[in-house]
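With one protein chain withheld, the remaining protein chains of the complex are depicted in position.
Going by the order they are written in, the chains are A, B and C; count residues from 1 in each one.
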């Protein structure tokens, strides 16, 4: 039974949210009725600050997983609407279906034409049902590839926003070649003849994330996660106990900081204290600046150099032991 | 009611078939029982000969349509089995389904590696139901394109055998992009970086045929047809009378001879007297010789020259009137 | 549509004041039905005023097969539409963006593609290529022109090949499907756009509804082969109401072609790697 209790981190988070609501309520009342409430509020503000420091100074990996999945976290459409202008959505893979879980669009970023792709997670149940919780079918990945081919044709950069629990694990998705679609995208992105910048904004769920996440620069929000398997899945397989997800989250090294240290992520984009959803504008500003900087730098690199660098970057990933019992190259 | 009566051409054909059967029967009896039957046979043989001359010396376009649709006419698998060795069939478009109406295979022709594609019409009802009467779905065309990309990768020639009533006119075929699949194939074949030789062996049914029939050399069996619409369909639309198909067949100029004159077909391959099915081996020999000759000639052409020639060939097709009221280029 | 002060909407059956209909780009103000347009009307509502310079005005089909009554039908269509053929092509600008634009005319023998339509579309693609301009084609066609037999089928290959070269050169091609776009035109240039747009409610498909129903022995749903249906099936990029089409095209042209539209920048673009 203890396993079902909310985690301490989540407890702290809820306490903080309650406190903030109470403070807000008091402040509103103070404004509306011109009643001074400073004395009443002061201890609450202090307690909230303590909680914040406690939680967000050193959030546990499991707490970061919760932040990454936070329902009010900025979504693709928020980034697109704020960072881009002249957005024109492209639909369909020209083969089977238009997949609403994955968005592709022509747009301008700082006035420059770009092609944007991304997992289209929603913020509420209705949106999420319509967009399958940001879990694409093969046709979503094939639409993304079609959009990337357009970017390649016109030599416009691709910006990819990653936020998915994973590729949809359904029978029809399997039948239509989920694995093939992901493999194809990974391969084609590894040699796409135009710059690709990836921003992992929320959940980077395994192959379903990687299918649009191979790029020249892979940026990651501070409280996003990127993992080969969900902590719950990992715990279930390793320890036959999904409730040990907290332990798995720590073991999997799925935070931006960890992944930067492992060389998988090129830059960690700091989030506002408490998470991106607490100050979306600050988050957008951070992402905008980073995107601008990376696109600027990539724009001047000759394409063959860019492709060699991209290849070498992925080529180097991983850690191996090698005995020198034979000479190699 | 007169419309439902078999055409005179078909009548003649049936009479001939009956006669030939009777002659065979008499000859067998003669052999088995050592009974001389020459006197009995002679007039039949003479009459058969007359009929043959009558029918096949100048077959009408409508009669040629019947020959092209003849159920015993050699099919793709016959050509493949006779002309090629080391046949390895490839399956599937890697997207949705394996379409049995369209076959793709790696093979050797005269010892040289080639990629073969073709409409896979059957010879009996069972085969035809399994292979949808040689009417592909979009996934058939997409499989063909995948096979052609392999040919391009290895710079092996493509040999395409055309024999279809047309692309399958079903709701699912429409939903999965029948038009897109055909357009894509036509475009990609027009610029495929390897030689393509097409043989129209039976029915060349409109876009469903053209989708695998763009090539450097388009050969056509003497009694095959190639048409933008079936004679029945044409008659129904133009005269609201499908029984005027015979007239439409003549009007559409769908015979090999006509199409050669119009510049659509590069070479007409003569068939045995009475049609390919009367002497399949002779037909195979003719096709083999022609394929060999064309492949040989194409092999030595530099790829850019080949592509320019192919482009120009299709670019010139059609007849227009042009007033010189304005100067052009 | 017969002349007169009032026009009857074929969908909602309301009588609409013709002037109002014209002002609304022939979109029914009551039910948003998009009336079919002639090629001339299409170019008028799409291109900047007086910007159109026609190509190949004198180019027309002939009767290559000696097909019964084809010359008469051609003459009738020419008289009715005052055009030589079922497509108009030329150069024109959209909110200043230079394009090579073509528009098929369904009122000319059902917008059918014979040798002349294929030739004009192929030439338009080649001129867009030569001048490094974006190509834009509005389709409205019942398919191939059977009176030209296989020669009309070969126009699928001719036009698709020309657009393939445009693509190889890294030049943009926008395809707009109008009601109806069916048969051979869908199986060639209409479905080969970098971006494919359609008008609301447009009928789009390869095979005809009746043929399909005969084949599958079922009734098809009402919305089968509509633009909206095709959008859901992943076959189109956008369904754009006529009243917003010009601005959508302008934005797309700015996006795909902008670097090449300023007269100063005429250096060749980098070749595309497909």
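Just a few scattered comments:
We take it that contacts are C-beta pairs under 8 Å (C-beta built on N, C-alpha and C of every residue); 3 or more make two chains touch, one makes a residue touch a chain.
The shown structure was predicted, so the numbers you read here are calculated from the model rather than taken from an experiment.
The residue touching the chain not shown here, chosen from B:26, B:45 or B:90, is B:90. Here the missing chain is touched by one residue of A:51, A:234, A:269 or A:295, and it is A:234.
Taking the complete complex into account, A:186 is the one of A:23, A:186, A:285 or A:303 that touches the chain left out. Touch with the chain omitted from the figure is made, among B:14, B:27 or B:153, by B:153. In the full complex, the hidden chain is touched by chain A at residues 167-171, 173-180, 182-184, 186-188, 190-191, 206-207, 210-211, 214, 226-229, 234, 237-238, 251-254, 259, 262, 264, 310-311, 314-315, 317-326, 328. Within the entire complex, the positions of chain B that touch the omitted partner chain are 86, 88-99, 106, 108, 113, 139, 143, 149-150, 152-155, 193.
Here is the rule we use: only the chains that are shown with their structure count from here on.
With centres defined as mean CA coordinates, chain C is found 32 Å away from chain B.
Separating the centre of chain A from that of chain C, both taken as means of CA atoms, is a distance of 41 Å.
Inter-chain centre distance (chain A to chain B, centres taken as mean C-alpha positions): 54 Å.
Residues of chain B in contact with at least two other chains: 176-177, 180. For chain C, the set of residues touching two or more other chains reads 191, 233-235.
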